[in-house]
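What follows is a structure written as structure tokens; I'll ask about it next.
Excluded from the complex is one protein chain; the other protein chains are retained at their positions.
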Amino acid sequence: MAKIGVFICHCGENIAAKVDCTKLAAAMGEHPGVAVSVEYKYFCSDPGQESVKKAIREHNLTGIVIAACSPRMHEATFRKACAEAGLNPYLCEIANIREQCSWVHTDSEMATEKAMDITRSMVEKVKRNNNLQPIEVPVTRRALVIGGGIAGLQAALDIANAGQEVVLVEREPSLGGHMAQLSETFPTLDCSQCIMTPRMVETAQHPKIRLLTYAEVESVDGYIGNFKVRIRMKSRYVDMSRCTGCGDCITKCPAKKISSEFDCGLGKRTAIYTPFAQSVPNMPVIDKASCIYFKNGKCKMCEKSCQLNAINFEMQDEFIDLEIGAIVVATGFQIQNTAVYGEYGYGKFPDVITGLQFERLASASGPTAGRILRPSDGKEPENVVFIQCAGSRDPSKGVRYCSKICCMYTAKHAMLYAHKVHGGKTHIFYMDIRAAGKGYDEFTRRAIEEDEASYVRGRVSKVWQENGKLMVRGVDTLLGKPVTVVADMVVLATAMVPQHNAKEFAKTIGIAYDEYGFYNEAHLKLRPVESSTAGVFLAGACQSPKDIPDSVAQASATASKVLALFSKEKLEREPVIAINNEATCAGCWGCVLACPYNAIEKKDIRDRSGRLIKQVAYVNPGLCQGCGTCVSFCRSNSLDLAGFTEKQIFAEVMGL
Amino acid sequence: MTRILFSDKLDNCVAKWRSAGLAVIGPVQEEAISRYAAVEKGTDFDFGTVLPDRSLKELFFPQTEPMLRYTIKKNEIDTADFTPPQGKRIIFGARACDASGLEIDDPLFGWDYKDEFWFQRRNESVIVTIACTKADDFCMCTSLKLEPDSTKGADVLLRPIDKNKGWLVEELTDRGREAFALISEYLQESSEPALPTVVVPEKFNLDACVTWLKNPENFESKFWKEISMRCIGCASCTYLCPTCHCFDIQDEGDTYSGIRRKNWDSCSFALFTMHTSGHNPRSTQSARWRQRIMHKFNYFPGKFTVNSCSGCGRCSRQCPVDMGITETLQAISNL
Amino acid sequence: MITQERYRTTVKELLANGSIKMAIGYKPGSTPDRRRPLFIRTSEEAEQLVLDSTCVQNLSGYLVSEGLLSDEKRVGIFLRPEGVRSINILAAEYQLNADQIVIFGFDSTGREVRPLDGRSAREFSGLLNELKEKPLQIYKEPLLERIEKMNAKERFDFWQEEFSRCIKCYACRQACPMCYCRRCIVDSNQPQWVNTSSHTLGNFEWNIVRAFHLSGRCVQCGNCDRACPVNIPLRLINQRMANEVLDGFDHFAGLSATQEPVLASFKKDDTETFIL
Partner (left out) sequence: MSELFEPKIVAFVCTYCTYAGADLAGTSRLKYAPNVRIVRLPCTGRISPMFILKALQKGADGVLVSGCHPGDCHFTHGNYHARRRWMVFRALLDFTGISPERVKFSWISAAEGSKFADLINSVTEDIRNLGPFDQYQQLIKETESPATL
């Protein structure tokens, strides 16, 4: 005979203001099988939980229903309380009368009626709950880090330095990501490559890190602790086991006029190339689309120049299958396509450039060896206008969010320019200066006060060319009038957006993303580095725009999550898994096809003499993730899902 | 001299009976099937079919019948009984086999526990049968030692006269006389002869069959497997049978209130005898078919001294795989 | 007659040389227009074989009766094209091994019966592909068109009337080669998803569940429809669902023994216009 306890939480006024909790408690008290039905101000509080535990012991309850906030909030809390009171934690159900009732309805009477239905339905469900035990699954102690930018490197190094294996996958020929492109970094103005390249080298040489560059994640199967990942090794046409990175081939390559991606189109590269001088690994790849041999069938200059026979035009993509326990996604960002701002003339006027291009100009290793020169004529600009929020915080054309880093790097650009071009003038159009961060506001103040950056609060409406000069028309909202600034160069602080293939990639890994394609954290405040999928963690700008310190901090946080996961040999999982009734199973194997996890196997049923009687489905509890797709497929109703059994759901519906 | 009920007076009779508070029921041809159903006027009847598709049984023992309503309360369970429908009725134009079926089942429904649903209806129904003047290939009442004009289970027997003009009336019981007294004004004395009842050829030797069935050696005969190999295990034979009477009791509703019902069940179903353990004493279709035959011609008469078959032939007529009692008993006769 | 005689000879030969242990066919029934299933194990039994246009029952359900195929010996069976499709589905759903089935295919137009080429289900793939392309005869059924034209209320009334006659004898299920479950969902009572009582509500539920379970699996052999003792036009629902999966997913049930069950598979670009 069921003895159910019903605990109705006021949640302060959150529930009690709309739902008549006293009436609800009284009604539930009269419901068959309910042994105790009480209300209280905050059941999630310590005394609240204690009262639940006391009631479980005193009334010898066989199940409890907490009518309170969403199970997503406190299911775990009350399950734990159950366990402490000696009741199987899975004999606890939550009736969500806050998020889905008191908060969303205005009519008190109807809200109370709905709360009754919700609670009664949960009482009927919990009567049919079973004792469940968590499932233990083994953990593969090997992490996959996707992305070789600063976030990925940090995560990989932190995990590897703690003694765990890491596979680092980078889709470009070299590690480095965006940070390798930067000149100096705010707020310290230390050289980006000076701090980046040692980390790259350390990563490449680390005994616990397996580095896979020019590689992409092809598919991810499995689940936390037990992912099966397939990596596509794109063909470099250079045998990495032979190549020493001498660079002879690069020198000999006749296709020299290819726009360099690394230099954002400001520099040139060859068809066989390393993205930049400090590339790690320092081994070239052949860009098939630009290679003369691949286009015309003649050339092979690189092959001829290579004394080590490292060039192999026959090379094919290869696949590597990995067993992985945890995944860190650090796939970074890209900058928004500036074409959406036609009025700024990007692409039309060569001296309108992006902030990232400015970084390349300012970089000592860049195409101008660190001198700020106009792309059009190679002259030093005397006047530079910076336009902030060129895409960010602009719901009409760009993106609604703030890209977070532009205020700071624009201030940095103004400073670098001032340091490099003495007497040069800078104007910065801005909406707000957002400089929250250690040393950040001081930094922008320095730009204004020491390096004489002239900040104009307002937006730019148009950029045009007149007599070889760029005319920038904007508004100074503080003065309340339009201004036109004559400039030699205009730098756009373009928005940071997700990688072009971010959404598809999220689907490959099976994680959630927001409307833009940034990856969703499991909880913005409490689980900011976990994705919605267990065992997959998020680091860096793939989650939202971030600067280097934040990316690094988040990367280290993911490392600690991975290490926590790897600290155990086995993992405890929710016992919500499918089970099969072998007596009634007809062996049609529809479930095998329907299962997203290949968790269903064929099992032989034999009689005592060993004769095969039939084959039935067997659900591997380690692989089953508990979606229940097989259960609703099963025509003979042989499959069922623990925690959401047919009986439970039937009762739940019938209780409504 | 006997009294005659002329067809053209039927309308008046129906009106009379109805005004006297009797529900009038008779063979009706619906779009999809023929059955015994309520009629409001004389033209609603259809006496042309050999036999309605569905038997008379369902008017006394419906396919599903609510027995009680229950509500599980905190400390007790409230129940409220359903009472069988009250009200007298006259079933006009039943076939002799269907009426016999009712009488065959009477002892079954009354031997230990008196089934009030059955007997309430039995006591309130006047059964008027019409002797058959035609039969089809499946009719076999004579093989069961019954006749197309058997009076078993009937309160009044009517014998058709030529050209569908009407029927000679033979009142058999007080209940029948009472009902016909109501319409006596429409009955005419006449000497017109009744049409001859149809001759239904005997299809098997019942006594020989029964002897064979009673021989314990034949229980395990391979005959059963051979004869029932094509049986697909549906219940159309049992559900259309005028004497099959098995039922199941089911509680139906939500988790704390509902209705307890009496539903037809069938020995053809594998689940009929399935134990909770998974063991099924009648695990094969041949065992189930054997049970059906044994029950009708061995066990039932052993207890109630009458065969549980009135020879209507519906089992064979409707069988999706052309099986039936006739074929089986014929085969036994020929063994 | 020629077809019948030829097949009689073939069956006898195959039985004699041990290629098959049994052939499932037809023999005369209790009335001249009736045929009943015949299980041929001997040459004498083969003499009873009848093959004409009144042989309509899809016999393939007998193949999955317990134990028949467990000795891995081959069994012959007389099938119309729909029957061959059911063999494919049964094979695709692992209820039998198609290689174990020797098919004696036939079809009829009017009263004429003609043999179909091929002995194994695989060999019928050309024919079945043609069938897929041909508009199905039953689709032209006026009743189906009438129902399609009704509004929801009229349709409900129509089916309510039809289903009210249902007596839950499960002849439709038992007659169907696809209903091979050891325990039907209606017989599962923990919980009792389908009301077993044959009131109209219970009948509605049963018939909907039956049709759903046959969606993408029904080959329109008509066994259920013919078996129904109360003449519910079950074929119409099955036909409607067959059209649905053909239009929606280009799925023609029983095209091959390796066909994926339509409701256990999906395409990422399946239509979803109905989803809000």
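Before moving on, here are some points about what is shown:
Should a chain be cited, it is by its letter among A, B and C, assigned in written order, with residues numbered from 1 in that chain.
The definition used in the following text is that contacts are C-beta pairs under 8 Å (C-beta built on N, C-alpha and C of every residue); 3 or more make two chains touch, one makes a residue touch a chain.
Keep in mind it's a predicted model, so treat the numbers as computed, not measured.
Among the chains on display, the ones the left-out chain touches in the entire complex are A, B, C.
Residue A:Gly510 is the one among A:Gly29, A:Gly247, A:Gly267 or A:Gly510 that touches the chain not shown. From the options A:Trp103, A:Phe313 or A:Tyr618, the residue with contact to the unseen chain in the full assembly is A:Trp103.
The omitted chain makes contact with chain B at the following residues, 23, 25, 37-38, 59, 62, 64-66, 69, 82-85, 89, 252, 254, 259. Counting the whole complex, the residues of chain C in touch with the unshown chain are 147, 150, 152-160, 185, 193-195, 197, 199-202, 204-205, 207-209, 211-212, 215-216, 237, 240-241, 244-245, 248-249, 262-268, 270-272, 274-276.
Residues 70-72, 96, 98-101, 103-107, 110-111, 113-114, 117-118, 121, 503, 507, 510, 512, 514-515, 520, 532-533, 576, 594, 596-597, 625-629, 631-633, 641, 643-644, 646, 649-650, 652-654, 656 are the ones on chain A that touch the missing chain.
By our rule, only the chains that are shown with their structure count from here on.
The chain occupying the central position, as judged from C-alpha centroids, is C.
The chain pair with more C-beta contacts between its two chains, of A-C and B-C, is B-C. Note on chain placement: the centre of chain A and the centre of chain B lie 72 Å apart, centres being C-alpha means. Mean C-alpha position of chain A lies 51 Å from that of chain C. Distance from the chain B centre to the chain C centre is 32 Å, each centre being the mean of its Cα atoms.
The set of chain A residues touching two or more other chains comprises 583, 650-651. Not a single residue position of chain B touches two or more of the other chains. Contacts from chain B toward chain C in the complex involve residues 32-33, 53-54, 63-64, 137-138, 229-230, 232-236, 238-240, 248, 250, 252, 261, 263-264, 266, 269, 271, 284, 316, 318, 320-324, 326-327. Listing the residues of chain C that touch chain A in their complex gives 93-95, 180-185, 188, 190-193, 213, 260-261, 263-265.
By the touch criterion stated above, chain B contacts chain A in their complex at residues 72-74, 253-256, 278.
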